[in-house]
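Right, one structure below, let's go through it.
Yeah, one chain of the complex is gone here, protein chain that is, but the others are all in their spots.
Lettered A and B in written order, each chain numbered from 1.
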Amino acid sequence: MVVAEHGAAAPPARTGDRPFQLLLAVMAAAVPVIIGAMLIALIAAAWPAIQRFGGAFFVTSTWDPVRHEFGVLPFVYGTLVSSALALVIAVPLGLGVAIYLSELVPGRLRAPIGFFVELLAAIPSVVIGLWGIFVLVPWVRGTLGPALRSAFGVLPLFSGPPLGIGMLTAGLILAVMIVPFIVAVSTEVMRAVPRAQREAALALGATGWETTRTAVLPYARSGIIGAIFLALARALGETMAVTMVIGNVPQIKASLFAPAYTIPAVIANEFTEATSDLYVAALIYAGLVLFVVTVIVNALARLLVSRVAAGPAQIRE
Amino acid sequence: MEGRTAVLIDRTLGIRAEQVHAWFDRLHALRGITMTIPERKVTAVIGPSGCGKSTFLRCLNRMHELVPGARVEGRILLGDEDVYGPGVDPVLVRRRVGMVFQKANPFPTMSIFDNVCAGLTLAGERSRRRLETVVEQSLRAAALWDEVKDRLQKPGTSLSGGQQQRLCIARALAVSPEVLLMDEPASALDPASTLRIEELARELAKDITIVIVTHNMQQAARVSDLTGFFLDGELIEFGSTNELFTKPQDRRTEDYITGRFG
Partner (left out) sequence: MGIRYQVRRATNAVMAAVTLVCTVVVLVPLFLILGFLARMGLSALNWDFFTQLPGAAGEPGGGMANAIVGTLVLVALAAAIGIPVGVLGGTYLSEYRASRLSTAARFTADVMNGIPSIVMGLFAYVLLVLPMRRFSALAGGVALGVMLIPTVMRTTEEIVRLVPQSVREASLALGIPQWKTMVRVVMPTAAAGIVTGIMVGVARVAGETAPLLFTAFGNRFWSRDLLQPIAALPLQIFAYAISPFEDWHRQAWAGALVLVALVLLVNVAARYAAGRQVKLH
């Protein structure tokens, strides 16, 4: 037998396996480590305020930096109400779009429409806020506000002059920002409902809407609820667009026309102006609260979404 | 008598399996296989689905243990070295015992050229001239050279199924293995390509030991010098192909080759 003249290079070394696996593991471990570090860092930095105010922080309405009295109730109120308003607007709208995209849209239009909805999600918050200040606010002040006032002005919800900036506008702009999430996740979840389920309903003589209502929506329900939770978490933490249109006044009023303030907004506005250590600690305390709440809401959302056949619509092994 | 592969292969060896057992977790897939695979012959391994023939093949190049929960016991001697001996590096074993798979698996991001010499490049071979020489030799040995010599830079996946499989054979030969294992290499191919693969196996056997797993008995009869019949993880019978097919000694072998089951 001819001895080969091309003697291949010596077989590759084996020693690389363990170090490489270790490197990968360390990188993956970075994520839980960072979350842990965040929690510790925030608690540590907020400690002076935690010690001083404790739980009273959440139920006191006074936010007085001069007298060192800090209570976040107005901000909690503003955050919750603006987010709730956003959900009330965005969930029906988003579900409507999701139903359209998953059940009704002509095939060729699904991709373009989906693309545009994604586009809305890609626009930075500050740009939406910019549009909010110069387009949405005047519209609320000049058109929507007076219309609501004349129709429902007797309710405390719509009392007072519509200034343009305020809770209502904040709710509207948050709705614009969270609707793409609801649409994207809900559409995916609904499209993942097996054909057989729809066919079962149709074979019984159900109309399209009835099929959707009885076969698709119940099956996709936990996924849709998960989508709502995700959208809620987003709304709670949204900063820029909200602070540009909500008025930034720490008060609790019944009217949706009144200016308000949210936790992210107050941190954004006052952090660099904070004159004393306690002031900074109080703001970080507020941030800590936001952190914990959004983590919980997110965790719940993920658990719900993973229950349905979730994940990217690709073939899994 | 030397074939086209001679220039690539430094040496070839036989394999002797001694009391080889294999498990998938609790499933006892191979039970005490003892078998001698002579050098420079085609040895076929046949049997019904689930009999352990592919598992056996994967024990020969230490691929079986890559499955989580898999385990092997026994000795497998390549020449006179036990590939499961203490301190033996499986990576080195796999370089010496090459494998071609049921479905051709060229690397999707590489050209034909890069696919063939992938084993060498990844091991650090840098000389362009050497790579070009080896690529041509390997493609000739795999009877593919004439068809691709003008388009070596095209993607490996641009070839037909039969060509892709020959590409994989060329790739396996390029690292100069001492034995070549073929796991049902033609089962995903059309009859014409299948015949070419079978011819190739016979041609390669002039220079390198071939072990081929097949579920197609006619193929085994056409292609191999020796045949082993597996059933339920056991080696029922092993001998020259002619004798096994014309005068099987075990009742179960006879039942299988006459089509009474499997």
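In the analysis below, a contact is a pair of C-beta atoms (placed from the backbone, for glycine too) under 8 Å apart; a residue touches a chain by one contact, two chains touch by 3 or more.
This one's a predicted model, so the numbers in the text were calculated from it and none came from an experiment.
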{"item": "Touching the absent chain when the full complex is considered, from A:117, A:140 or A:167", "value": "A:117"}
{"item": "Of A:44, A:59 or A:204, the one touching the omitted chain in the full complex", "value": "A:44"}
{"item": "Per the touch definition above, residue among B:94, B:196, B:222 or B:252 touching the missing chain", "value": "B:94"}
{"item": "Residue in contact with the excluded chain [from A:59, A:88, A:127 or A:151]", "value": "A:127"}
{"item": "Chain not shown, touching residues in chain B", "value": "61, 63, 66, 91-96, 98-99, 101, 103, 105-109, 118-119, 122-123, 168, 171-172, 175"}
{"item": "For chain A, residues in touch with the removed chain", "value": "11-14, 16-17, 19-21, 23-25, 27-32, 34-35, 37-38, 41-42, 44-45, 92-97, 99-101, 104, 113, 116-117, 119-120, 122-131, 133-135, 176, 179, 183, 207-210, 212, 230, 233-234, 236-240, 244, 264, 267-268, 271-272, 284, 287, 290-291, 294-295, 297-299, 301-302, 311-312, 314-317"}
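Going forward, only the chains that are shown with their structure count from here on.
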{"item": "Averaged-CA centre spacing for the pair chain B and chain A, given as whole angstrom", "value": "55"}
